[in-house]
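Below: one structure, written as structure tokens.
Of the protein chains in this complex, one is absent; all others appear in place.
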């Protein structure tokens, strides 16, 4: 179980570091600023989760996270032009991170003995807040408030994960399926421009 | 004692959820964004307080807070137009939350054995920070920095609470009086446009 969380933390940190670095480069920050934004994006959500449930902050005794972020940000800086083979590369890396981190958040909540609704909320915090802090720091409107489905994907994925566990689906399938589910929902929402129904009258 | 804090937490979360939802709707966020901003507003100050004094975060083992926020945000979305019987509905709900949460903050500080000045500061953090985080997230100038008296009301209320306790005023009067005091100061300041004296020369 723990090694799966370790793998997810590393790969989630990598993709969020790339997404953070790409947004920082869009804002033309210097190399150091790019690194800091990459770091904040990668560890922000998990750090808030760990502080909330008073668990040891996940990157504090695990230098591999720091090096992963360093590598992710450097890769993004070097291959910047080459990463454009996705039309919207930032959305792509961001969706991967959302899927990976949302499910670890729920899992860590379950291990801490929290109730189902709080676990799903903790998954959303883990998946969403790195991006929210990143957007606040670079003075962008948080992506979570944009039109397309974002936090909703994280919540639906958390539900699916809890159902799969209830159905005794074995590891690592119980994790991989909702992770892919979140990524697919998010990417579909971006590419087909799907959003929640409006609560405002037309103007 | 604890049940009073519980009541105050629930009612404070409700009114701050309404105030957060109303501001989010002013910014025309989608239903989910409204929910997130309502949640951040309702639990932000108390969460920061609990993290600072290393106390269990108040909504983590208490799902009634989550449901209260859900109900508050939903009520605000449904009755949006009908809430305008107050000229400035956001200020109204915000003032209620400021009063309720400031006093719980002081009380929790006292229970943790902190000194009087730190208790008053903790009350201000509890009452004010939900709104500050809300305003940062929706990219508004924090209400606390606006002209009218805001944090000052929380501090004066905290002082009054400590005095009432020294005078052995019994529960729940020792709490209700300073809560009403903060609400009245804040609403009076808004309606009559009272602000602190300026430290800048006229231009």
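By letter and in written order, the chains are A and B; residue numbering begins at 1 in each of them.
Heads up, the rule we're going with is that contacts are C-beta pairs under 8 Å (C-beta built on N, C-alpha and C of every residue); 3 or more make two chains touch, one makes a residue touch a chain.
Values in this document were obtained by computation on a predicted structure and should not be read as measured data.
Of the listed positions B:34, B:132 or B:164, the one in contact with the omitted chain in the full complex is B:132. Summary of contacts with the chain left out: across B:4, B:71 or B:144, the touching residue is B:144.
Where subunit A meets the chain that is not shown, the touching residues are 25, 27-34, 36, 47, 51, 54, 56-57, 59-61, 63, 66, 77, 136-139. Of the residues in subunit B, those that touch the hidden partner chain are 51-54, 114-115, 117-118, 121, 132, 136, 141-142, 144-145, 147, 150-152, 195-200.
Note that in this section only the chains that are shown with their structure count from here on.
Chain centres here are Cα averages; for subunit A and subunit B they lie 30 Å apart.
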